[in-house]
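Moving on to chain A:
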Amino acid sequence: MNEISITQILFVSTALFFIGMYGLFTRRNMITMLMAIELILNSVNINFVAFNKYLYPGKLDGVFFTIFVITIAAAEAAVAIAIIINLYRSHHSIDVDDASELKY
Partner candidate 1 sequence: MFSFHGITSSVQTWLNNTFNPTITVMIESVIVILLAIALFAALGLVLVIMERRVAAFMQIRLGPNRVGPWGLLQSTADTLKLIMKEGLTPDGADKFLFNLAPFIVMIVAMLILAPIGFAKDFQIWDINIGVLYLSAISSISVIGILMAGWASNNKYSLMGAMRSGAQIVSYELSAGLSVLSIVVLTGSLKLSDIVASQENGWWIFKGHIPAIIAFVIFIIAATAETNRAPFDLAEAESELTAGFHTEYSGMKFALFFLAEYINIFIVCAIGATLFFGGWMPFHVGSWEGFNHIMDYIPSSVWFFGKTFFLIFVIMWFRWTFPRLRIDQLLNLEWKYLLPISMFNLLLMTIIAIMGWHF
Partner candidate 2 sequence: MMTNEELKNKISEMLPSATYEEGGEWLNIFIAPEELLSFAERLRYTKGLDFDSLFCLTCVDWKTNFTMVYHLTSTIHFHNIVVKVKLDHNNPAIETVCNIWRTAEFLEREVYDLFGVQFLNHPDLRRLLLTDDWVGYPLRKDYDDPINMIKL
Partner candidate 3 sequence: MNASVIIFYLISAFILTAGILAVTTRKIFRSAIWLLFSLIGIAALYFWMQMEFIAAVQIIVYVGGIVVLIIFSIFLTQKSGDEMPKPLKSRTIFATLAVVFGFAFTYNLISEYGFTSLNAQPLEVKVSDIGTQMLSTTEHGFVLPFEVVSILLLAAMIGCIVIAIKVKQQEK
Partner candidate 4 sequence: MFLKDYIKDVYGAVKSLLTGMRLTGYYFTHPKEIITQQYPDNRDTLKMAERFRGEVVMLHDENNEHACTGCSACELACPNGTIKIINKFDITPEGKKKKAIDTFVYHLELCTMCNLCVMACPTDAIKMAQTFEHSVFDRNKLTKKLNHDGSKLREGVE
């Protein structure tokens, strides 16, 4: 375990972040975009945990932040999906391009 430095973990999280970014850029489907956002949030979580683990091993703040991020991610996902489904029902499409004229 000690042979893995924090940089390596950060590599993973950064890569994951940009993978999420890529998805966000290329996908036009709201659900897939939501998935990409989840990836981004997760990369952040990895960072929190890694920092907590390697830099402040005595504290728990990173852990708490992670938990709260997960909580917020869940709430966000729930609301986002409710919106997506609502949008689908009124527009019959969940493509962002189609929904751009959305007023409310």
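Going forward, contacts are C-beta pairs under 8 Å (C-beta built on N, C-alpha and C of every residue); 3 or more make two chains touch, one makes a residue touch a chain; residues count from 1.
Behind the choice of candidates: all candidates are chains of the complex that A comes from, given by their letters.
What you see is a predicted model, and the numbers here were worked out from it, not measured in a lab.
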Worksheet item: Only one of 1, 2, 3 or 4 touches chain A in this complex; which?
Response: 3
Worksheet item: Which residues, counting only chain A, touch candidate 3 once they are in their complex?
Response: 1, 3-12, 14-23, 25-29, 31-32, 34-36, 38-39, 42, 45-46, 49-50, 53-58, 60, 63-64, 66-68, 70-79, 81-86, 88-90, 94
